[in-house]
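Only one protein chain is missing; all other protein chains are in place.
As written, the chain order gives the labels A and B, with residue 1 at the start of each chain.
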Amino acid sequence: MSELDPRLEPWLAALRKEPLARPEARARLAAALRAEDARAARRILSPPAALAAGIALVALTSAFWLALWRLDTPERGVAAEELTSAQFVLHARDARSVSVVGDFNDWDPRATPLTRTGDGVWSAVVQLRPGTVRYAYLVDGTEWRADPHAVTLHEDFGRPTSVAYIVPQEAP
Amino acid sequence: MSVRLIAGVALACAFGLALGPRLALAQDARLNKRLDPQTAAAVAALVDSASTLGLPTEPLVQKALEGQSKGASGEAIVHAVRALIRDLATAREALGDDVSVDALRLAAAALDAGATPAQLERLRPHRTRESFAGGLAGLVYLMSRGVPAEQSLDLITAMLNARLSAAEFASLQRLVERDMMAGAPPAEAAAVRARALIQHGRPTGLDGRVRP
Partner (left out) sequence: MIADEELIRRVQAGDAAAFDALVDRYYGACLRFAWRSLGQREDAEDAVQEALVRVYRALRRGRSPRHFRPWLLGIVLNRCRSHVQRARRRRLLFERWWARQDPETLRVQPADGAGADGDLDPKLKTALAALRPKLREAFLLKYVEQLHYEEMAEITGASVSALKMRVKRASDQVLAMLTEDTA
């Protein structure tokens, strides 16, 4: 049996101390155990093999349809409650047209025009999913401008880009 | 489209393939519509690789569409998508496995703004917090205003430790913007506002007095 070098003892005392569990970690574990219970219950209640196979087949083809549909329209299907209103504003007195172009409209310059509200202020309200959104303003179809009130990242493709983080709405 | 659809459904029924994940690798229709065939193919290949590497693909598609709308060359678009993959992978390496796509994108932006992976790793212990992406947004904001990376990280980690919400990180941005417009240097404004948010959860003026 190998002998423990006594010089290690003080260090081992520190190593042997049990760390305190974080409540969040314990909560995640509890949730995982409950999920395990649910999984076990479903196994007990599962229908006989043939019926299960039939259900699986329907599920597969549905998945196929859903996946195909998503290829063309990836952003739809988000629950309405998750969307937040965001207002895009640009001061551009001499502009004839302004649009906001970004991740939320697949960078389509024609998708989200701003309306002139008077005194050179252009604005639009858009429903956005919470999370990051990258965008820029396009003035008169030719001039790209960053949002002066948002974070501007270094120029992508030689044109400015702004990024904003849409905070999820708190539950009322 | 409909003939392919019917044939595809028949295939699914006949072989019971798990088509969900495989379909994600099929060429995104948006790339075909907006990019020239060569660039579309190159970007699709990159998106495919990213998917294999377990990285999110939507930010890559968006990057390509952004390039197209800004009139960039195919070469520039491919270069940008590749660089984004690298940044997303580096961000994931630094932060760990299950962080949200938003957090990864923001972390990639922080790397782009000059943060090092080692600096990002300081945020790793907070990655399961609900306000983690909000904290990263705060980091990107502070750095974009010229607050040095180390100090930005100090402030953001303090706020994350204090379990501030994403809305409070957004407040930090609003308040520091206001202070800057009044002439305050960003680093000082950030320090004061962050401290106040941590201590009170309510904004105070630069003089430290609590506003009603």
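Going forward, a residue touches a chain if its C-beta (ideal position, glycine included) is under 8 Å from a C-beta of that chain, and two chains touch if they have at least 3 such contacts.
Model, not experiment: these values are computed from the prediction.
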| item | value |
| --- | --- |
| Residue among B:P125, B:P148 or B:P185 touching the omitted chain | B:P125 |
| Sole contact to the chain not displayed, among B:R86, B:R174 or B:H200 | B:R86 |
| Missing-partner contacts on chain B, residue numbers | 49, 52-54, 79, 82-83, 86, 89-90, 92-94, 96-97, 111, 116-118, 120-122, 124-125, 127-128 |
| For chain A, the residues touching the chain missing from this view | 1-2, 4-5, 7-8, 11-12, 14-22, 25-26, 28-29, 32-33, 36-37, 40 |
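Quick note on the criterion: only the chains that are shown with their structure count from here on.
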| item | value |
| --- | --- |
| Euclidean distance of C-alpha centroids - chain A vs chain B, Å | 9 |
| Interfacial residue positions of chain A with respect to chain B in the complex | 24, 28, 56-57, 60-61, 63-65, 67-68, 71-72, 74, 101, 103, 106-109, 131-132, 134, 144, 149, 151-154, 156-159, 161, 163, 165, 167-168, 170 |
| Touching residues on chain B, where the partner in the complex is chain A | 5, 8-9, 12-13, 16-20, 23-24, 26, 28-30, 58, 62-63, 65-72, 76-77, 80, 100-102, 105-106, 109, 112-113, 128-129, 133-134, 137, 140-141, 144, 165-167, 169-170, 177 |
